[in-house]
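There's a structure below that I have some questions on.
All protein chains of the complex are present and in place, except for one that has been dropped.
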Amino acid sequence: MNKNRIEAFSDGVLAIIITIMIIEIRAPHESSFEALEPLIPVFLSYILSFTYVGIYWNNHHHMFQSIKSVNGAVLWLNMHLLFWLSLIPFVTSWIGEQHFSAVPMSIYGFVLMMSAIAYFTLQNKLIHLQGKESILKNAIKDDKKGKISLLFYFLAIPLAFISPWISGMFYIAVAVLWIVPDKRIENLIE
Amino acid sequence: MNKNRIEAFSDGVLAIIITIMIIEIRAPHESSFEALEPLIPVFLSYILSFTYVGIYWNNHHHMFQSIKSVNGAVLWLNMHLLFWLSLIPFVTSWIGEQHFSAVPMSIYGFVLMMSAIAYFTLQNKLIHLQGKESILKNAIKDDKKGKISLLFYFLAIPLAFISPWISGMFYIAVAVLWIVPDKRIENLIE
Amino acid sequence: MNKNRIEAFSDGVLAIIITIMIIEIRAPHESSFEALEPLIPVFLSYILSFTYVGIYWNNHHHMFQSIKSVNGAVLWLNMHLLFWLSLIPFVTSWIGEQHFSAVPMSIYGFVLMMSAIAYFTLQNKLIHLQGKESILKNAIKDDKKGKISLLFYFLAIPLAFISPWISGMFYIAVAVLWIVPDKRIENLIE
Partner (left out) sequence: MNKNRIEAFSDGVLAIIITIMIIEIRAPHESSFEALEPLIPVFLSYILSFTYVGIYWNNHHHMFQSIKSVNGAVLWLNMHLLFWLSLIPFVTSWIGEQHFSAVPMSIYGFVLMMSAIAYFTLQNKLIHLQGKESILKNAIKDDKKGKISLLFYFLAIPLAFISPWISGMFYIAVAVLWIVPDKRIENLIE
């Protein structure tokens, strides 16, 4: 089964997820710089989530580049990943409007963690499909980045109740970790 | 006539339908877990409809994979299918906000039934175009799943007035029936 | 210059235009059939505009299928067409909410007329690019449908002030005229 259409559909969903977050930021009803001030947390949450969806798109792109065909199970595991990512606009506007308070920050981490788990499940399925000589397996090796991310989300969820800023630091740390372009798969394909 | 662009347009529309439902779920104006409670029915309806649109995308993908070209009638029958599917976000937010009460649940079933009828009309046209040796015809055989789905919708629409939960069970049953990856066409192509 | 990306971008814009109209139809805050009644004009306007955008997508698809490459002027004429089509969701929700009253119905016709003019300008440019042996020119011949449509819009705009229903009839008539699959280009390509 050809992989083009699953890529196109995922591109479409990710493009919408990354863009609809901006509709939820309403233009202020005044014309001053001060009118932008209450929007600062909303914009910060937008930047964080834009970066996360960007990371997912990049990794999804790299991952599918290494494979040649998909099957029915892959279609559903990909849909499962898109489901969790589709919740990002909701939690983004929640943390922004609630100024990064404890409960929303914890739920934000939960959505990121579930997205990461969905991603790993999909990745494992694709590795399994490629068999022993899996390019993907060789590329991610022991997937340190992935494991650290999961650990950080897992810590950030309860720690939000001690201080939401700790969770925030964890989310930023994971983003920084991944924003470095993933040369692993690129190198191997070359 | 080439099938690529009808696939691309359908992917776009389905990607938007599946994603805009989340915009209608507004972040709560408080920071507590309790603030999420009133959103539970809204989220349940989102999960159900996300799954349905996912099923339609998957089946659409499989169906078009088995064909090589399309004609003007196929373009319009596909547009007709997209029309009914485009009503899903509307009925989804209705059943969610009205806590799955009778009338919205019945109308939800009506939209699903019309979508299913539109899908079968399109499928029949494609089978007809392929002629006797139709891969699609061989793949769906007597299309038991399709017939059961239609029957379930047909029952669920009036039964919502006895108990909306019965209709809900029918909608979940149909989703479960289809979420099993459709190996029929895959097998035959192999 | 390759035509793939202009097709993909147009597909994206048209897919969004056709789908966002449904977000503007808010689910009623009650659970009765009566609660749907005030939405009837809104749904009728949705059906009409969905059909129109569907027609434009179909014709756009046929038109670009007959050509091989594009240039900078084509990119801009296509953007111009998309601009006018992007106003359709606005006028659609206006005529629906205002129960097809005179001014909105007249403006609706104006947007359709400008879209049609933008389409013809693009079409002429493409014919000009193909030169004497233009497949597109042979396909549309004297473009009767196009001319009738323009005439109908031109009449419908002022007639809305006598009776908006006359304009409505004209808009439906044009849609019916085009919904018949455009066999002209198909035939010639075969």
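When the chains are written out, they are named A, B and C in that same order, and each has its own residue count from 1.
What we mean here is this: a contact is a pair of C-beta atoms (placed from the backbone, for glycine too) under 8 Å apart; a residue touches a chain by one contact, two chains touch by 3 or more.
Just so you know, these numbers come straight off a predicted model, no measurement behind them.
Pick out which of C:P28, C:P89 or C:G109 touches the chain that's been left out of the picture.
From the options C:P28, C:P89 or C:G109, the contact with the absent chain belongs to C:P89.
Provide the residue numbers of chain C that touch the chain removed from this figure.
Residue positions of chain C that touch the missing chain: 1-2, 5-6, 8-9, 12-13, 15-17, 20, 23-24, 71-73, 75-76, 79, 82-83, 86-87, 89-91, 93-94, 97-98, 101-104, 107.
Write the list of chain A residues that the hidden chain touches.
Within chain A, the residues that touch the unshown chain are 7-8, 11-12, 14-16, 18-20, 22-23, 25-33, 35-36, 47, 50, 54, 57-58, 61, 65, 179, 181-183, 186, 189.
We adopt the following convention: only the chains that are shown with their structure count from here on.
List the interface residue numbers of chain B and of chain C, divide the shared ones by all numbers used, and answer same when the ratio is over half, different when under half.
different
Quick check: superposing chain A onto chain B on C-alpha atoms, how many degrees is the rotation, to the nearest 5?
Value: 90 degrees, nearest 5.
What whole-Å value do you get for the distance between chain B and chain C if each is reduced to the mean of its CA atoms?
Computed from C-alpha means, the inter-chain centre distance equals 26 Å.
Could you check chain A for residues that touch two or more other chains and list them?
Residue numbers touching two or more other chains: 12.
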